[in-house]
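Of the protein chains in this complex, all but one are displayed in their positions.
Let's look at subunit A:
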Amino acid sequence: MLTVYPYFLKAAWVTIQLSVLTTILGLFCGGLGAAARLSRFVVLRYIGAAYVSFIRGTPALIQLFILYFGGPQIGIQLDAFEAGVIGLGVNIGAYMTETIRGAIISIDKGQIEAARTLGMSRGQSFRKVVLPQAMRLMIRPLGVNINALIKGTALVAAISVVELTYTAQRYIGSTYKPFEMFLISGILYMIIIYITSRAVTWLDNKAKIV
């Protein structure tokens, strides 16, 4: 049994890498998606809405399969890890789009009016008045998105990325101990999530104004 532990630690490291890269890509997609959904231009608003409803309306596993197995058919060759990051990143990006958009539209209209009456442009009002307030509001809900994303990385086991879930499955064969194997991976997920949520709480407290 002891001999499998190093593999689990290695697998945890892969899960962490997946999580970090997916978070970065997700935030990027979420920022773009929110910008599109809040755009003055109707075409961009439609594109943003289509992105969100496609992603949220289909299983993440199907999205991963389309990208990884279907990709080569239309000329997209990705290794399993790349497909995992891109698939999960674009997926969580749709949820983050709604989180970011929600935080932005929840800022009181009076804030924009005050900025505009001082003579600030739309862009200046957004950057200096709306966004700094919205950013504080979105920390916790984005933390919820990231929590979901970390657990969601288990899906990439299905396209054979050697992360925690895949590793557990792999060593069942040689150890005949599914209970322990899945328990170990579960505990490692929990540690990663615990650390992340502490970080989110810390950030949220730090961002409090007074």
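Assume a contact is a pair of C-beta atoms (placed from the backbone, for glycine too) under 8 Å apart; a residue touches a chain by one contact, two chains touch by 3 or more; residues count from 1.
Definition applied: contacts and distances are computed from a predicted model.
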| item | value |
| --- | --- |
| Undisplayed chain, where the name is taken from the UniProt record, one of "Amino acid ABC transporter ATP-binding protein", "Electron transfer flavoprotein subunit beta", "Dihydroxyacetone kinase subunit DhaK" or "Peptide/nickel transport system permease protein" | "Amino acid ABC transporter ATP-binding protein" |
| Per the touch definition above, residue among A:17, A:39 or A:133 touching the missing chain | A:133 |
| Options A:77, A:117 or A:205, residue touching the unrepresented chain | A:117 |
| Contacts of subunit A with the absent chain, listed as residue ranges | 108, 110-111, 113-122, 124, 128-129, 132-133, 136, 209-210 |
